[in-house]
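Just one protein chain is left out here, and the rest sit where they should.
Moving on, here comes chain A:
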C-alpha cells in the first residue's frame, strides 16, 4: 500500500511539474500514507506563469500561496461547475432543456479564479456563457438547473432561461454580444459615484472583443477612471470563427490601447486569482480601468446546436483536455504536495455528483411556472395593470 501510494505520488508529481508548478517542500515527498488530516500540508507556494503586460511596469506576483482549505474549495467549485454543465448537456439532449444552452466546461478556472480575487460585495457581469458565474456569484445548482428546465423554482422563476440568470451584484447572463460591456462600466460608474469601494468585473469573449461598443466603453471608463476590470475570456473561437479570422489583432489584452492590460493562462486558477487580485487593487486605488485577457478553452461547441468540430479538430480538444484541464491541474498540484488525498478528492467528487443529481431531480420534477405569472414583472413599483392577451377579449393581470 505504502509503495503503491509512493508510486502514484511520484507520477502525479511528475505531471504537476509539467504543468509548471514547482515543489517547495522536499519533505512532502516522504509523507504518503497519511490517514489523518493533520498530516496534510496546510499550505504550499506555487510558481505561476508570468503574465504578458501592456502599459504596466509590474504585474501580479509570480508565486501563489494556496492553503489546503482554499484548494479543496476551488476544487469543489470547479468540479461542481463541470458536473453541472455536463448534466445540462444530458438534459438538453433529452429535450428537457430547450432553446439556447451555452456550456462552460473547460473554462471553470476563470469563474472560480475571478471570484476568489474579488468579494461578493463587488459586482460582475458577463455574456451568455453564464452558468458558472451564476454559481460563483451565489446561485445554487438547484436554482440554476431549474431555470434551465424552465420551472418555477428557477433562479428567474423560469422566465429567463439559460442566458438570463441574475443574483445580487450579478447582472446576468446577457444575450446580445457585447452589450454587457457598457453595462458593466455603468455599474462601475455607480460604484464610484456611491463611493462604496466596490468594483465591477465586466466579462466578454474573443468574439465580442471586436464590438464597437466595447471601444466606446474603454474610452469612457478610462476618461472617467471607472473601477472596472474588463476581462476577455479568449477561448479561441467566436461561435464557428477562429480568432485569426475575426480579429486584425488577437492581442486582446492590448486592445484597450490606453488601458493597461494583462494576458494570462486562464486554465490555471491560481494565475487567474492572482491577476484578479492585482487588477482589483489597481481599480480600488483609483487608477481607473484595467484589462485582463484569460486564455482559456471550451470543450463543448458554441452552444448545444453546435457540435464544435466543424471548425476545430477533435485532436485539439483532446490535447487541451489532457494537458491543460483546469481541474486536473489543481488536483495534481494538491496531490503532489500532499495537500489532500486521492480518497478525499474522490469523496468530493461523489458529493458533487450527488448534489448535481439532486438538483437535476428537482429541476425535472418542479412544476412549470403558473400561468398567473405570465404578465408579472413588466414594471417595478407600479400599481397592478391590465395586459392585452392574444385577442381583445383577453385581459391579463400584471403586478410588479
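In this text, a contact is a pair of C-beta atoms (placed from the backbone, for glycine too) under 8 Å apart; a residue touches a chain by one contact, two chains touch by 3 or more; residues count from 1.
Quick note on the criterion: contacts and distances are computed from a predicted model.
Asker: Can you pick, from "Exostosin-2", "DNA replication complex GINS protein PSF2", "1-amino-cyclopropane-1-carboxylate synthase 7" or "Pyruvate dehydrogenase E1 component subunit beta", the UniProt protein name of the chain not displayed?
Answerer: UniProt lists the chain left out of the view as "Pyruvate dehydrogenase E1 component subunit beta".
Asker: Would you mind spotting which of A:65, A:176 or A:223 touches the chain that isn't drawn?
Answerer: For the chain that is not drawn, the touching residue is A:176.
Asker: Which candidate, A:59, A:132 or A:369, sits in contact with the chain we can't see?
Answerer: Checking the options A:59, A:132 or A:369, the one contacting the hidden chain is A:369.
Asker: For the chain that's not shown, point to the residue among A:77, A:210 or A:295 touching it.
Answerer: Touching the chain that is not displayed is residue A:210.
Asker: Applying the definition given at the start, please give the residues of chain A touching the unseen chain.
Answerer: Counting only chain A, the missing chain is touched by 98-100, 147, 150-151, 154, 156, 158-164, 174-179, 207-208, 210-212, 238-241, 245-247, 310-311, 368-369, 371, 373-375, 378, 387-394, 396, 398.
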